[in-house]
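A single protein chain has been omitted; all remaining protein chains appear in their positions.
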Amino acid sequence: MPLQQKHLLGLEGVSAEDISLILDTATTFREILDRPIPKVPTLRGLTVVNLFYEASTRTRISFELAEKRLSADSVNFTTSTSSVKKGETLKDTIRNIEAMKIDMVVVRHQAAGVPRFLTQCVDAAIINAGDGMHEHPTQALLDMFTLREKFAKLQGLRVAIIGDISHSRVAGSNIRGLKAMGAEVMLCGPKTLIPRDVEKFGVQVTYDVEDAIAWADVLNVLRIQLERQEAGLFPTLREYHAEFGITQQRLERAKKDITIMHPGPINRGVELDADVADAEYSVILNQVTNGVAVRMAVLYLLSGNEESVS
Amino acid sequence: MEIKVKAKVIDQEGLQRTISRLALEIVERNHGVANIAIVGVRTRGAFIAERVVKRIQETEKHKVPFGILDITLYRDDFRKRLRQPLVQVTDIPFEINDIHVILVDDVLFTGRTSRAALDALMDFGRPSSIQLAVLVDRGHRELPIHADYIGKAIPTSIGEEVQVRLMETDGEDCVLLVEAPKEVN
Partner (left out) sequence: MNEIKKAKALLLSGGTIYDASDGSHKRLDILIADGKIKQLGTDLADGFSGEKIDASGHLLMQGLMDMHVHLREPGREDEETIESGCAAAMAGGMTAVCAMPNTTPPCDSQEVVRFLKKRGEEQLVEVLPIACVSKKRAGAEITEMAELVKAGAVAFSDDGNPVANTAVMRAALEYSSMFEVPLIEHCEDPHLAAGGHMHEGWMSTRLGLPGQPDIAESIMVARNIALAEYTGGHIHIAHISTAKSLELVRRGKENGVKVTCEVTPHHLALSDEALIDYDTNLKMNPPLRSRLDVEALKIGLRDGTIDAIASDHAPHSIEEKDVEFAAAPFGILGLETMLGIILKHLVQTGEMRLEEVLKKMIIGPRQILGLPLPRIKEGEVANLTILQPDAAWTVRKANLHSLSRNMPYDGWELNGRVLGVVNRGYFWVAGEARP
């Protein structure tokens, strides 16, 4: 069964079959990355634009590598223009870029819904590389890929997502994807950073990080942003670390095997202690490698050309 | 879909004999088994390759390195598809540098699959040589490619198709000449 999506806007509504297909395909691409020549000619002649309205080093590099490993031509459009009102509108920008004959757009934007908006502006396949506080589907896919690599299956796995859930698109996509795959999800963070009515996703919520550790097989630890402190949502990074930080002591107290994930970049000593991040039970670097394979799989599966089939 | 079988060109015993002969020729041509490896092209080529490896082991008491190549990502008809075909894992668990690699496929037709397989293989290293072994050569080449080992050459018309049926995938061993199914879109 081929992929039932033309775009990858998020994991909401994406079936377990589609997610499995992406992860299975990524397994193949993961193997390519270990070859002497880690490159295949598959997407030769295809042009991908990486449209990044928000500073991001690792996601952009990961997509760019995925594109290059598939022999696609890729172009970067990076702008840090924070004011969406100034200058050219998003619609004009994307239509101008499309007029240069491009096939796919990878987009990151600070506003939720931008990838969907772009599907209304152009015909190219759109891949969401993070929109506001909404979704970041490829990150969740690579997280699930990494977990599947370690645990063989996601069904029944207990994943606790720790941190600023409200502002996290990583959480947004992980919750949807993990639930679709039959995993159990618990959210943990300061009450000020847990979004309203989030239980309706079918997840548990706790404000006690030790409860989450005791319950979970996996901790997916999110980056805490200083600007949330500045917005008055928690008092200090110091207190955040004391109450929600993942430390060696907390893990030892739980007396169990646990897997640590983090979407990066890590604030060492804030949400995650350095020794935990570098421990053998941490799969953080596997996540990074797998990210390229998962993005290759997504690019490949969405690259079908409808026009040439009549 | 109704498929009209025109002839059974190789039966079960014939298939076994053909594979045995291919194995023998490979050993003979390479003066033994010391520096060779067998790589089959997914799907049926891989099973034929596996049988060749087994046959060589029976006669030579040596297990030659064996790998499987998935050429989906190297195909040249990629942009003509609406949805992408499933990609399967390529598994070549040995270094291919400086050895003779025998690429095994079921049917040699236009040569495009073999071209893709050659490209794919080259990305793994630099073998001393690559030789091509096919169960059936049905002609109609579109690229300058020829096989080093041919199980059986079967002259066909363009309206015909050669179907290799194997125990592992189809529940029987034989090669059929059938009328090509009409394109349904």
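Order of writing sets the chain letters: A and B. Residues in each chain are counted from 1.
In this text, a contact is a pair of C-beta atoms (placed from the backbone, for glycine too) under 8 Å apart; a residue touches a chain by one contact, two chains touch by 3 or more.
Quick caveat, the model's predicted, so the values are computed rather than measured.
Student: Among the chains you can see, which ones touch the chain that has been omitted?
Tutor: When the entire complex is considered, the left-out chain reaches A.
Student: Considering the whole complex, which of A:111, A:214 or A:254 touches the chain not shown?
Tutor: Hidden-chain contact among the options goes to A:111.
Student: I'm checking contacts with the chain that's been left out. Which of A:2, A:41, A:132 or A:269 qualifies?
Tutor: A:132
Student: Can you name the residues of chain A that touch the chain not displayed here?
Tutor: 12, 84-85, 89-91, 109-114, 116-117, 131-135, 169, 172, 195-198, 200
Keep in mind that, in the parts below, only the chains that are shown with their structure count from here on.
Student: List the centre-to-centre spacing of chain A and chain B in whole Å, with centres computed as mean CA coordinates.
Tutor: 40
Student: Considering the complex alone, what residue numbers of chain B touch chain A?
Tutor: 70, 72-74, 78-91, 119-120, 122-125, 185
Student: With touch defined as at the start, can you tell me which chain A residues reach chain B in the complex?
Tutor: Listed in rising order, the residues of chain A that touch chain B are 2-3, 21, 24-25, 27-29, 31-32, 35-37, 39-43, 45-46, 70, 300-301, 303-306, 308-310.
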